[in-house]
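As you look at this complex, bear in mind that one protein chain is not there, while each of the others sits in place.
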Amino acid sequence: MNIIDLKKVVYEYFRRDDEGNVTGITTAVDHVDLSVKPGDFIAILGHNGSGKSTLAKHLNAILYPSEGTVWVDGMDTTEEDKLMQIRQTTGMVFQNPDNQIIAQIVEEDVGFGPENLGVPTKKIWERVEESLKAVGMYEFRKKSPNRLSGGQKQRVSIAGVLAMHPKCIVLDEPTAMLDPAGRREVIRAARALNDVEKITVILITHYMEEVIYADHVYVMDHGSVKMEGSPREVFSRVDELSALHLTVPQVTLLADRLKKSGLPIKSGILTRDELTAELVRIKSGR
Amino acid sequence: MSIIIDHLTHEYETGTAMAVKAISDVSLQIPDGQFVGLIGHTGSGKSSLIQHLNGLLKPTSGTVYVGGEDIFDKDYDKKKLRSRVGLVFQYPEHQLFEADVFTDVCFGPKNLGLEQKEVELRAYDALKKVGLEDDAFYVSPFDLSGGQKRRVAIAGVLAMKPEVLILDEPTAGLDPAGREEILGLIAGMQKETGMTIILVSHSMEDVANYVDRIIVMNKGSVMLDGSPKEVFSHVEQLEEAGLAAPEACYIMRDLQKAGFDLPGDVTRIEEAADAILNVFGSGV
Partner (left out) sequence: MIREITIGQYYQTDSVLHRLDPRVKLIFVILYIVSIFLYRKPLPFLLAALFLALCVGLSKVPFSYIVRGLKAVVVLMLFTAVFNLFLTPGETLVAWGGLKITKEGALIAAFMAARLVLLIISSSLMTLTTTPTQLTDAMEKLLWPLQKIHLPVHEVAMMMSIALRFIPILLEETDKIMKAQMARGADFESGNLLRRLKAMVPILVPLFISAFRRANDLAMAMEARCYQGGEGRTKMKPLRYKGADTVAYLILMVYLAAVIAVGKLT
């Protein structure tokens, strides 16, 4: 069974003027079909305003579809009595590191979710410890979040979700406000969750370098899925991506240029090692 | 307008046990019309440094000369300084506050005490410079898209007609298209007007593609200073400072290790492509 299934999901909202009169309808998500297998690492790409964040908020019932259905682990997200179960199944990490940490001590923040779920005190401590260790923040457990870097704060947020024992974690542009070092930290933590803890990860981003390890990539534009496939498949379509206001990783861009200039390079190069190997192959073939 | 930073040191919580040196003994000269990239990881002192350049922070010791004048001299007119050195903060759209875009951009020039007509003329010019369409002039700034808001905020500083423009992470949080748009705008303006621009960034690709000179800060001091090619040749040092060279440098290094005879000073993808094609000969 799929952990997440979206069938023809549409999300519309009314635009209103200052007096509250409706001036139009915006379709933020437009007939999206999407399915995620347990244990997958999925990436959703798109420029700002492409609808990817709105879509993400459907995955743990913060928003409900105007049309179509969202299933989370077999539960329809519009079923009200399943709300808490759904939110526990798919945890969510948001963009702004400051605006999602509730407590003033790292460990207390990680304990917030389990407290809400009514987990017994002793078990909360166990969960907090294992979650903080999983993201490498255990030694910071007594610190104030205000003293942490952006990347560290995001890792605390990931631990906070992890402590709720979710099956799936949705990361909604977790790196958009971070510097390069912070971005690397967060992506490393997300990949570890997927590799080690076998948790399904859905990463929403506009940084291309972050998705090359994903199992499957969806590219969104104007609320609908415009491209999908493995990173290799998607990134081999350089021109299509740039038409969607996205760029490919620098290595892929270089490989694409070389290919267009006549070098017989295979398409969909994602890493430096691949490019080097490919160029060595061509050189020795001459 | 040239800037001279003379043995500048800035300490927080001076005199207490918690004194932290945000900047320690930095001396730099930035000639008129130069396009400078200032790089450093969070907490390297780059943000504190630029806040001294228009007098928002006062140095613990040392001083800054703008156009030959000591800006921390007690007789120096701060208002004149603010009109000479424009500073665009990180996420500048968070300072917008007026009911419409045009009035917001008027805020800066109005504070300079100019006549209403001149104020409006400058606001109009500035909004045109950042490429905002006329029909967006009188809408609420909060109804604009993220990229548009940022351009309006930049216009708010441009309207003060500064001779030096400093931008702190102007592309933070934008998607690739938005980043290119803003950087293209800044580079275009620099070419056209020849103004001195200091671009603060931690994105190496951004900086490598546009600037004449790169200054790398680490732990409050200048670690590297030179042309992009010079600076990016110190990959190990950059990595020690929590930074990285542009991807193109790493690709070239890998290929050199694999036995390709390639130049060592490539910083941009276009150059890398040309260099590689060169190795394979024009017969391809």
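By written order: A and B. Residues from 1 in each chain.
What we mean here is this: a residue touches a chain if its C-beta (ideal position, glycine included) is under 8 Å from a C-beta of that chain, and two chains touch if they have at least 3 such contacts.
Owing to the predicted nature of the structure, the values given are computational and were not obtained by experimental measurement.
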Sole contact to the chain not displayed, among A:Tyr11, A:Phe41 or A:Phe94: A:Phe94
Residue of B:Gly86, B:Gly147 or B:Pro228 touching the missing chain in the full complex: B:Gly86
Touch with the omitted chain, as defined above, among B:Asn111, B:Ser145 or B:Asn278: B:Asn111
Missing-chain contacts mapped onto chain A: 57, 60, 62, 84, 87-88, 91-92, 94, 96, 98-105, 107-108, 111-121, 124-125, 128, 142, 144-146, 160-161, 164
Chain B, residues in touch with the chain not shown (by the definition above): 13, 51, 54, 56, 79, 82-83, 86-87, 89, 92, 94-97, 107-112, 142, 156-157, 160
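The definition used in the following text is that only the chains that are shown with their structure count from here on.
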Centre distance in Å when chain A and chain B are each reduced to the mean of their C-alpha atoms: 30
List of chain B residues in touch with chain A within their complex: 41-43, 145-147, 172-178, 202-203, 205, 242-244, 246-248, 250-251, 254-255, 258-260, 269-270, 272-273, 276-277, 280, 284
Complex interface listing, chain A residues touching chain B: 47-49, 149-150, 176-177, 179-182, 206, 208, 245-247, 249-251, 253-254, 257-258, 261-263, 272-273, 275-276, 279-280, 282-283
